[in-house]
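The structure appears right after this line, and notes come after that.
Excluded from the complex is one protein chain; the other protein chains are retained at their positions.
Now for chain A:
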Amino acid sequence: MTALTEQIALTRSGTSTRSRKGPSKGLDALFRAASYGSALLVLVVLAGILGSILYGGWPAFREFGFGFLTSSAWNIGTEQYGALVAVTGTLASALLALVIGVPISLGIAIYLTQLCPGWARKPVGMTIELLAAVPSIIYGMWGLFIFAPFFARFVQMPVSNVVEGLPIVGTLLYARVPSGVGVLTAGIILAIMIVPFVASIARDMLDQIPTILRESAYGIGCTTWEVVRHVLLPQASVSIIGAIMLGLGRALGETMAVTFVVGNANRLSASVFDPGSTIASRIANEFNEADGLQLNSLMALGCILFAITFVVLIIARFLTRRVKVA
């Protein structure tokens, strides 16, 4: 606040000199007010988003109470709705995306900062960044028309044949209908989508580590692996976890790509090959035809999604900021 009053003092003393050509005191104040108002608008919009979905979802929460979270029903005929399948699908696909995507992201970040020859650094970095610019609906089409048939033929069918009848893996990795779409496919597509984000943040973090640390490690005879494992990753670990959280936030809320490949079934299945649905995909699929309690339940799903992503993004923000300040 002191900085603010200083600025005002500066402004006042500026205009109190004999009037020159330029905006009057009124215009100056107007400019300031417009800037202040625009900044407040960000706050209002976020509050509006939360308020509107809470308002819309309230009847569903009131009707089903806490049971909304634990019920796996989604029956339009009997008006019974529960969030369990969608929430499980959202968490499962996002976690699969992290498990697959994070090692690849770190590999790319390490390659770009440590191993890549100088001339190739720009074009390779650009390629990865362009992956982030591809719209999510295009990932959905790629996932459904190119990746899913490939995945069904070369992964789902062989794996299902091998694990059939085995305990645990037999349920976890068995595809009743090897169509290529399902929770794991959604996880893989999400992994591809978060890789460029996590990789580019991790690359920036690795670049910020003082060169002298690396040089010292190499100087005592460390191999690249040892430098990465014992010097670079510990240095950047907090912010890399922040980057992973940002990726998780994206994966949780991603809509179009997932809607194409998740299969959109309301079934709780132990197998990652089976179709399921996520909160976002269910809202995208049903919202336009929904009314009454179904619409309220979809809004309530939106509230749950908001709550989950909000927590994840807040953690991400604290982790990445802590490093910046230090």
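Everything below uses one rule, namely that contacts are C-beta pairs under 8 Å (C-beta built on N, C-alpha and C of every residue); 3 or more make two chains touch, one makes a residue touch a chain; residues count from 1.
Here, contacts and distances are computed from a predicted model.
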Looking only at "Glycerol kinase", "Periplasmic lipoprotein", "Phosphate transport system permease protein PstA" or "Succinyl-CoA:3-ketoacid-coenzyme A transferase subunit B", the name UniProt gives the absent chain is "Phosphate transport system permease protein PstA"
Using the touch definition from the top, which of A:134, A:177, A:238 or A:265 touches the missing chain? A:134
One chain is left out of this view; which of A:93, A:294 or A:309 touches it in the full complex? A:309
For chain A, which residues lie in contact with the unshown chain of the complex? 1-4, 7, 10-11, 14-15, 17, 20, 22-23, 25, 27-28, 31-32, 34-43, 45-46, 48-49, 52-53, 55-56, 103-108, 110-112, 114-118, 121, 124, 126-131, 133-142, 144-146, 192, 195-196, 199, 207, 211, 214-215, 218, 221-228, 246, 249-250, 252-256, 260, 280, 283-284, 287-288, 299, 302, 305-306, 309-310, 313-314, 317
